[in-house]
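All protein chains but one are shown in place.
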Amino acid sequence: MDFEVSEEQEQLRASVADVLARECPPSLARARVEGGDAPVQPWRSAVELGWTGIALPEAWGGLGLSFEELGLVVEEHGRALAPGPFLATTTWFAPLVRETGDEVAGARWLAAVARGECTGSAAWGPDLAGRDAGVRARRDGDAWILEGTQRFVLDGDSADELAVAAQVEAGDGCALFLVPQQALKCQRVVSLDASRPLAHVGFDGVRVAPDRVLGEPGASRGVLARAREEASVALALETVGTCRTLFERVLEHARQRVQFGRPIGSFQAVQHKCADMFVQIEKARATAHFAMMVIAEDDPRRALAASLAKAAAGDCQRLVAKEAIQIHGGMGFTWESDVHLFARRAKTGDLLLGTAREHRARLAALLEL
Amino acid sequence: MDFEVSEEQEQLRASVADVLARECPPSLARARVEGGDAPVQPWRSAVELGWTGIALPEAWGGLGLSFEELGLVVEEHGRALAPGPFLATTTWFAPLVRETGDEVAGARWLAAVARGECTGSAAWGPDLAGRDAGVRARRDGDAWILEGTQRFVLDGDSADELAVAAQVEAGDGCALFLVPQQALKCQRVVSLDASRPLAHVGFDGVRVAPDRVLGEPGASRGVLARAREEASVALALETVGTCRTLFERVLEHARQRVQFGRPIGSFQAVQHKCADMFVQIEKARATAHFAMMVIAEDDPRRALAASLAKAAAGDCQRLVAKEAIQIHGGMGFTWESDVHLFARRAKTGDLLLGTAREHRARLAALLEL
Amino acid sequence: MKLHYDDATERFRAELRAWLEENQPDVAAVRADPSRSSAHVPEWARAWQERLFDAGWLVPGWPPELGGRNATPVQQLVYFEEMARIPVMRSYNPQGLTIIAPSLRDFASPAQQARFLVPSLRAQITWCLGMSEPGAGSDLAGLQTRAELQGDRFLVTGQKVWTSGAAHSDFCFCFVRTDSEAPKHRGISVLVIDMRSPGIDVRSMPELTDRERADFNEVFFDGVVVPRENLVGPLNQGWSMAAGSLAHERGMLWTSQAARLEQQIDRLRELARTPGSDGRRLGEDAVFRDRVASLYVDVQALRCMGYRGFAKFAHGEAAPEHSVLKLFGSEIEQRLCLVALEAQGAEGLDVDWAGFGMMGDREPPWANRYLHTFANTIAGGTSEIQRNIIAQRVLGLPRS
Partner (left out) sequence: MKLHYDDATERFRAELRAWLEENQPDVAAVRADPSRSSAHVPEWARAWQERLFDAGWLVPGWPPELGGRNATPVQQLVYFEEMARIPVMRSYNPQGLTIIAPSLRDFASPAQQARFLVPSLRAQITWCLGMSEPGAGSDLAGLQTRAELQGDRFLVTGQKVWTSGAAHSDFCFCFVRTDSEAPKHRGISVLVIDMRSPGIDVRSMPELTDRERADFNEVFFDGVVVPRENLVGPLNQGWSMAAGSLAHERGMLWTSQAARLEQQIDRLRELARTPGSDGRRLGEDAVFRDRVASLYVDVQALRCMGYRGFAKFAHGEAAPEHSVLKLFGSEIEQRLCLVALEAQGAEGLDVDWAGFGMMGDREPPWANRYLHTFANTIAGGTSEIQRNIIAQRVLGLPRS
């Protein structure tokens, strides 16, 4: 058990942090939230510096590193409140394609991802809430026809390619397809965090050619679960990163803001809140790093670790987002403060891919309660 | 809506408080917990001063007052950490007998209660946890035969008379009987609060004569529910009383105990804990008094109000018992401090007659969630 | 102790209800011209407040010439219960009605009263309250906005912040430092400042929920001239007024909080009928049921606590419970919105809503409501300040 990042990993992390500090101030996310166009950065840097291919094999133009390195980079993206397609492309889309083991698809689309020529996302399957029927697929000769809707798809109306899980009659009932953006009918969601775009994605008899069928239709449930575990851990890491920056801002505010003649950080009430926030952050970070190792080493505890990390990240943002606004006082209540931007992002991290509550329910099942 | 106690009620409350302060120091409960015999006080005062008959009709020798007056007296008993048969006799046994509307039984046993010649308790029915089958009754000529066990019966091995709910074949499946102590097979429970004795009560073919059948066998479920509501509110009131005294001790300790050159009550962490405890106490007290009025006026909101009060009392003791020990520091960890005696009583108040969690489940049902 | 009011009180309630039925603003009018801040009083709102005033239903505890009917405390309680049931507020300049008007009544000179009091009650003039400053949010006594007396006028220079409704108000009831040598709590005075005076700059501060919604403002005073006759109460005695200003009607503020929370409990019950993350009705999820029941207990308790505190208030006793009710109520609301939001899962991310207003056809999304609850845990004394007050003033713990 060694939680220490290696020297090489630390160098990578620090260089990413440097670039993001320079190229990706929170004003990028703010501009997006306030209605601006999708920013060029930090995606451009990610492409130029090879971050898009960190965890992809060298054969596909990637750096051939592991999910650990990717996870550290994602955490830094969270710290920088980075907007853009990095999260969905590298931690939703790529794992789903990769896990199918489809070498042809990998050589085509993941190499494009590594080169920065393709962004992607994933439509994980029927809405857990059963609010829509999800997507159904039926065979049509060599090809497949997709019908249905996927709600709340990350980057659903902007990613070049969408990896789609659909219901089929055969086998385990699950099949995976690649659908290009132009085939989709998207409805943008007015979202809590507009710098993290979501869309309801409609499939209106979309025809999928055989070379866009990923893996074996009717034998893809395991692939889907594994990719989703990876995506959940990545989202937990990003949420932890966002909470860390938010917490740093709280500490800075607490040291500088004077009330009753003293910095508010000298009041025991504020100190104890900060101590509790720190505990939650350390907890979420330690479990996320544990899960990162589990995914990287493909340890059998994948499902457990993914739900642990997602639940802990949810607990963390719950406290940190709340107290960050509260400790900032009136300032925290304003639009012009960045506090709410971080709080929106962190809360979105809990509400996507299953809330803390839902992951606790999964853990209870895994614990055979 | 008027939560103010009348002048007469306040006089009664103050006189009871006076007597209990004199006759019932916490050392009585301590002696009992440490293995002493059942104390004579404060039961003797309760009998002499007529508290046993407060809510009983004058026809039966009672004072003909309402559940409000009884509730205030019970709250004072809780404040004094009173040991003895008062709670079970006046708020478990008496309501169950009274609610049957059986004038003969009332004139016989409740008049005896009013005179202080009879103590009682109630065995409410099958253990909710299904850990035993409860008590079954079958007809035997004019009489009935009882078989089975009731677990965790308050004063089960010391009350003169036990009002017992048993399963019958007929009607709504519920019948009520009066069983004298000598007919019972009791096993004393080593209980969290030994000043609040509990016993598992066995019925080993107990024969019950017709004059000890209460009300209509097979038509008693409603009676049972009403009496249990009353008992729950009484227990909530007692728990609130116990928490209030405990909180007063916390405040006293916080004002006097000096650490780092200051009374610990001047530290914001302690102040905020105390503020939160006060909120919980006010919350529990207000809902308990509301429920007291509802029972006294026989308002249709009985079930709702009883569960409200019991749940709020449970929330209250959860916080107050915990923080009381914590704020007392090392002293709170010792046997010689009274803090744990109050904490044990308060916690027992939550665990009997349904925990806060169970009453929230009932509220959820009443709210038709 | 009684669960019910006596017949006379219920007759009072019936009379009020009948009047409200007749006189409530028209829904279409409200929707067509919603209030945009706590000092923006549209024409329908002004007319409505005048009707209330004329009928003696604006401040029932006051005499008829001040919009009341000398109602008893119990009648006032019933009044607030009923007003919490209707979908419009009695005033759209609430600080003018509930803080500034009572302060004028208690502290202003007859001339000032003639000029300001009744017009405020009739919503002919609107107010903002100049208290918080950048360096003194929770710490009012630390305020630094300076007013220098020069002959028959003050020159005011400084900055206020979190000033609700400043962009729409006619006057500011402004706490200023008139003696910088005196100890912090002394040397504070109150001036009525015409918001159209030269030298005032108002900068709106949109709220975290919505870039378009700005009730708060920064207000900059740069050598603003204020006639000496606008000094309210004696010079340098403003501190006692600050405490007094905020105390008005506190004894019954909880009624609207409790009513709002009860409405939100109803919304949770509606939410329970929608599917949860596993496709079942949320109401079948024991965790959701437990949380909603817990909130229900707290909301009912809040109401009971209010009535208990009211019993003291009605007898003229001090009711320190205000801090308890404010703290408890605002934290219930925050928790309630979070419970709803988390139960919604990804659906909670959809915040498509036209913005806060009244009588909207759609309820605000839970995420917006959640963010908005911080107004109540921060403004009017943060929850931390409330806990200090409870510990020190109610429980008598020593100051730190």
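Going in written order, the chains are labelled A, B and C, and every chain counts its residues from 1.
The rule is short, and it goes like this: a residue touches a chain if its C-beta (ideal position, glycine included) is under 8 Å from a C-beta of that chain, and two chains touch if they have at least 3 such contacts.
None of these values were measured; they are calculated from a predicted model.
Counting contacts over the entire complex, the absent chain touches A, B, C.
Note that of B:31, B:47, B:107 or B:189, the residue touching the chain absent from this view is B:189.
From the set C:55, C:86, C:287 or C:314, the residue in touch with the chain omitted from the display is C:287, counting the whole complex. Interface note for the absent chain: among A:105, A:270 or A:346, the touching residue is A:270. Only one of the listed residues, A:108, A:136, A:221 or A:283, touches the absent chain: A:283. Residues 285-287, 290, 400 of subunit C touch the missing chain (whole complex, contact as defined above).
Although one chain is not displayed, subunit B still touches it through residues 34, 127-131, 151-152, 189-193, 198, 258-261, 267, 269-270, 318, 322, 325-326, 329-330, 332-337, 339-340, 343, 347-348, 350-352, 354-358, 361. Contact between subunit A and the unshown chain involves residues 1-6, 9, 68, 251, 254-255, 262-263, 265-268, 270-272, 274-276, 278-279, 282-287, 289-290, 292-294, 296-297, 299, 308, 311-312, 315, 357, 360-361, 363-364, 367-369.
Convention: only the chains that are shown with their structure count from here on.
Centre-to-centre, using mean CA coordinates, subunit A is 53 Å away from subunit B.
Look at where the CA atoms of subunit B average out and do the same for subunit C: the two points lie 42 Å apart.
Within subunit A, residues 267, 269 each touch two or more of the remaining chains.
In subunit C, 384, 387 are the positions where the chain touches two or more neighbouring chains simultaneously.
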